[in-house]
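Once you've had a glance at the structure underneath, I'll fire off some questions.
Excluded from the complex is one protein chain; the other protein chains are retained at their positions.
Read from first to last, the chains carry the letters A and B; within each, the first residue is number 1.
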Amino acid sequence: MTDQVTTQEVLTTADGVPLKISLKRAMRKKMITSLLLVTPLFLFILLTFLMPITDMLLRSVDNKIVGELLPRTIPLFSGWDENGQELPGEDIYRAMVEDIKEGAEAKTILRLGRRLNFERSGMSSLFRKSARTIKRIEQPDSYKAAMIKIDKRWGDINLWRLIKRERGSFTNSHFLSAIDRQSNDDGTIGPKPEYKQIYIKLFVRTMTLSLLITFMTVLLGYPISYLLATLPTKISNMLMILVLLPFWTSLLVRTTAWIALLQKEGVINDLMVAIGIISNDHRIVMIHNKTGTILAMTHILLPFMVLPLFSVMKTIPVSYMRAARSLGATRFTAFRRIYLPNSIPGIGAGGILVFILAIGYYITPELVGGVSGTFISNMIAYHIQGSLNWGLGAALGTLLLMLVLALYILYDKIVGIDNMKLG
Amino acid sequence: MAKLPPYTTTGGYIWHYTYLAICGLIFLFLIFPILVIVPLSFNAIPYFSFTEKMLSFDPEGYSLRWYIEFLNSLNWQGAIKNSFIIAIFSTIISTFLGTLAALGLSRPNFPFKTTIMGILISPMVVPLIISAAGMFFFYSRIGLQGTFIGVILAHAALATPFVLITVTATLVGFDRSLTRSAATLGASPTRTFFKITVPLITPGVISGALFAFVTSFDEVVVILFVGSYRQRTIPWQMFSGIREQISPTILAVATILTILSILMLTAMELLRRRNERMRGMAPK
Partner (left out) sequence: MNKVMKQMLIAIMLVAFTGGIALAETEMVIVSWGGAYTMSQQKAYHEPYMKLHPDIKIINDDSAGTGAAKLRAQVEAGNVTWDILDSLAADAIALCDEGLIEEINHDVDLAAAPDGTPASKDFGDLIVCPCYVPTIVYSTTFGYRTDKFATPPTTIADVFNLKKFPGKRALQKSAIDNLEWALVADGVDVTKVYDVLSTPEGVDRAFKKLDTIKDSVVWWSKGAQTPQLLADGEVVIGSTYNGRLFQAIAVEKQPIAMLWDAQIFDLDGFVIPKGAPNKDEALKYLKFATDTQRLADQAKYISYGPARKSSAPMVGKHAELGIDMKPHMPTAPANSKRIVVKDHMWWADNQVELTERFNAWLAR
């Protein structure tokens, strides 16, 4: 490939092509080969990973269902002023009757009821009732009167305001819910009633617990990383196994182990009862709460702190500390002024890594977190598999994703993705 | 650190041994939870405590009943089979694609290298619950939810970043003059690739494959969303077991998995040494 050997004045390759062109060609060929090598994986990740993520992002704002199920009603809304005190006109009522009739026929109208029930309780039954009885409305004098006769809620202007507000193909209501806010009946956006606020609190809890866990991993990881970095290689390699074994052990195994240790009938409580620290009736509750989450996750994430910290400490020459000591610094001063500043990059790298991993944790909080130790991930899972409020689940997921990506960029700036090491 | 200098004061000695004791406790914290489940899994009765018989090493206190239950249960048999099928196929896919891409990316002057690298390793960075949710929606849409193919593709996507990173790391220390000299000596690019590049990156590829295998084998969030009961893996079975009540059978499974991870760790360590030898680097 690079076998151009020539000493002529105009540099050419053996077959007479000028070197410059030949080089360019070779470069392009190389570039194409490289691209061809990367393309399969890129397409694979696009299809199996990026498109699913996009799907989730879109679901957080998707609202097509309203337009699809109310094709006659929606276009007419422009003729009605929702800020006034008047109910919509006869034309809108008539369009609504026709839309519901069609939706009742196709058995799809209750999907709309379900969608709107996330915004306002009772919409589900309103549409169920209307779908059942709407056949009775045939050529009435007033569609408005006929609908209100079916259910008086059709005469509530706030209900119409809600439908008009949610008429678009996209909605912000899931994101508002995800930050404990809502659209009020008058169209303004305000906080939800206090007794319903939860997600901000959960985000804050996720962050504070993750921060606490990160701090714990630094606290526990620093001394042993220092020991590993300063011991002779033979001994430190042996001790390293104690860090690597947990690293390679399944997350579920480690979580199981903590349940066996911490639960009321578990090893630690048994031990304390046996040596008489506590009585059998006063076993300590250490799991299914915050404590359980913090302990188990600190244990699970500790190797992710030790490994980067160790590799940074390994590069700090021993002579630095000796020099400081010989210049009269006390052990503590030498450590504080010399070693600690030099190891800060390791703390930074490990800290961000642990924090990123912690805020997205799902399995461990789910199994040992109880009520007070669960994270935002558990709420996302709940909305997708339990409450089936997929829009809200996706909105919470999007917020979490943005948070993680921001941290990831920070990590890239400080450490560099290329320097990510494993094991 | 190994030996204290002769001028160490008494305070220094106390401090030093206190420090060592603290480190000992931290190491204990790291390893004890994993080791404690091993004897408990041989408990003769269904509790998670050491019985008196166990503590006095009475053979009657121990039994293999939970291991037998594990091996006899149809649920677990299916889970073992599925775990291996899914892990093996996703390892093959991710190792192949990841190695190719690493070879491409590590060539000099690759355009938008950082961006593309960032995109390709994003499955490792995005929290699993988000990947799982997205895959659940999207794979349902294209009919892959609840199928083996769907789970295998999902796991392969999660595992490729690990292959990419380990193989790239091997190539960073790759001495390009080796391929060049092969070329100048008349070897064709293909021959150069198979005679020079392949042997040099093999340790990286194998450790990447091991990472990929473990990623799939231990994965529990995505399988819960993308998989169905028919694709249940060992972690799936463990998760649903723990959620209901943790039986000693789960401790038996956990013990087996721990032994498996010790084997993995050993394999990785051997590979690392081989890699260093291959490149003529003495182990530090």
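Keep this in mind: contacts are C-beta pairs under 8 Å (C-beta built on N, C-alpha and C of every residue); 3 or more make two chains touch, one makes a residue touch a chain.
Just so you know, these numbers come straight off a predicted model, no measurement behind them.
*Asks:* So which shown chains sit in contact with the chain we cannot see?
*Replies:* Result for the missing chain's touching partners among shown chains: A, B.
*Asks:* Quick one: which of A:Q197, A:T230, A:S311 or A:N342 touches the chain that's been left out?
*Replies:* A:Q197
*Asks:* Among A:K107, A:K152, A:K234 or A:K413, which one is in touch with the chain left out?
*Replies:* Only one listed residue reaches the unshown chain, and that is A:K107.
*Asks:* Touching the absent chain in the whole complex: find that residue among B:S106, B:S131, B:Q145 or B:T160.
*Replies:* Residue touching the chain left out of view: B:Q145.
*Asks:* Please output the residues of subunit B touching the missing chain, sorted low to high.
*Replies:* Its contact residues with the unshown chain are 136-137, 140-143, 145-147, 224, 228-230, 240, 243-245.
*Asks:* Contacts of subunit A with the missing chain: which residues?
*Replies:* Residues 106-108, 110-111, 113-114, 117-118, 121-125, 128, 195-198, 201-202, 205, 264-265, 288, 370-372, 379, 384-389 of subunit A touch the chain absent from view.
Heads up, the rule we're going with is that only the chains that are shown with their structure count from here on.
*Asks:* Rounded to a whole Å, what is the gap between the Cα centroids of subunit A and subunit B?
*Replies:* Computed from C-alpha means, the inter-chain centre distance equals 23 Å.
*Asks:* In the complex of these two chains, what residues of subunit A are touching subunit B?
*Replies:* Against subunit B, the touching part of subunit A is residues 1-3, 27, 30-31, 33-38, 40-42, 44-45, 48-56, 59, 220, 223-224, 227, 230-233, 235, 239, 241-246, 248-261, 263, 265-267, 270, 299, 302-303, 331, 356, 359-363, 366-367, 377, 380-381, 384-385, 390, 393-394, 397, 400-401, 404-405, 408, 412, 417-418, 420-423.
*Asks:* Inside the complex, what are the residues of subunit B that reach subunit A?
*Replies:* Residues of subunit B touching subunit A: 1-2, 12, 15, 19-20, 22-23, 26-27, 29-31, 33-34, 36-37, 40, 47-50, 93, 97-98, 100-101, 103-105, 107, 109-111, 114, 116-123, 125-131, 133-139, 141, 153-154, 156-157, 160, 162, 164-166, 168-169, 180, 183-184, 189, 207, 211, 214, 217-218, 220-221, 225, 235, 238-239, 242-243, 246, 250-251, 254, 257-258, 261-262, 264-265, 268, 272, 283-284.
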